[in-house]
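Heads up, one of the protein chains got dropped from this complex, but the rest are sitting where they should.
Entry: subunit A
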Amino acid sequence: MEDKASTSPASFINQAVVPGDVVLDLTNFSNQTIKLGGGLYQDSDAISVMKAGKLKFSKPNKYWVESSQKRYVPCVEDHVLGIVVDSRSDNFLVDIKGPALAFLPVLAFEGGTRRNIPRFEAGTLLYVRVVKANVGMNPELSCMDASGKAAEFGPLKDGYMFESSTGLSRMLLSSPTCSILEALGKKVSFEIAVGLNGRVWVNAESPSNIILVSNAIMRSESLSRVQQQIMVDKLFQRIQGS
């Protein structure tokens, strides 16, 4: 199999790529800035792919590879679900399914002072925001949004947390609302928190509703919009029937 000679970059956009493929030639972009997202790296004068996935492009100059994994690569401003592993004097150690444990400063809460430090046991589930994510350093988290308000961050009580892939989390958070959440929301009322690191938390009044919603979401990853709708309809028919 020979290399394709001088194919234009447009032909790789929205195509599946594997590690090693060279997708951009920087000599064609002499005076422009290009922003590279996950899955791409610069190899002298060309941009190559590091992860298998679909190459995406967003105007004016952003390129990235979209792929779905079980592990998470921390990025700034992501909202994730972390589990407290340990607490130190000045920060909590939180596991966010990344290469390193993340630090959550004890003062990173709304109205947080040295006198009212929250006490989290090991195993507490937190909805947090990633503030710093640098290569080689432990990521830093916060339970406040950029303006200092609590804004739904913090510990999640009751409910059920399950692990998913990062691709499923992104699909659940896509706008307009993804079809599975819409379909489920019409039939049963529930509360959901989705972490971009592949964790989803669901809460509803009765345990059977929680299980129903969680199982439906877990099964919806490989289905299209229409198939998801059909699956939810069939599910509720079976429940009402029995």
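List of remarks:
One rule holds for everything that comes next: a residue touches a chain if its C-beta (ideal position, glycine included) is under 8 Å from a C-beta of that chain, and two chains touch if they have at least 3 such contacts; residues count from 1.
We take it that contacts and distances are computed from a predicted model.
A single chain of the complex does not appear, and UniProt lists its protein name as "Exosome complex exonuclease RRP46 homolog", one of "Anaphase-promoting complex subunit 5", "Exosome complex exonuclease RRP46 homolog", "Glutathione S-transferase" or "ATP synthase subunit a". Considering A:22, A:107 or A:193, the position touching the chain not shown turns out to be A:22 (whole complex). Although one chain is not drawn, the whole complex shows that of A:116, A:224 or A:237 it is A:224 that touches it. Residues of subunit A in touch with the missing chain: 1-9, 12, 16-25, 39, 41, 43, 46, 48, 50-54, 67-71, 73, 99-101, 135-136, 138, 167, 221-222, 224-226.
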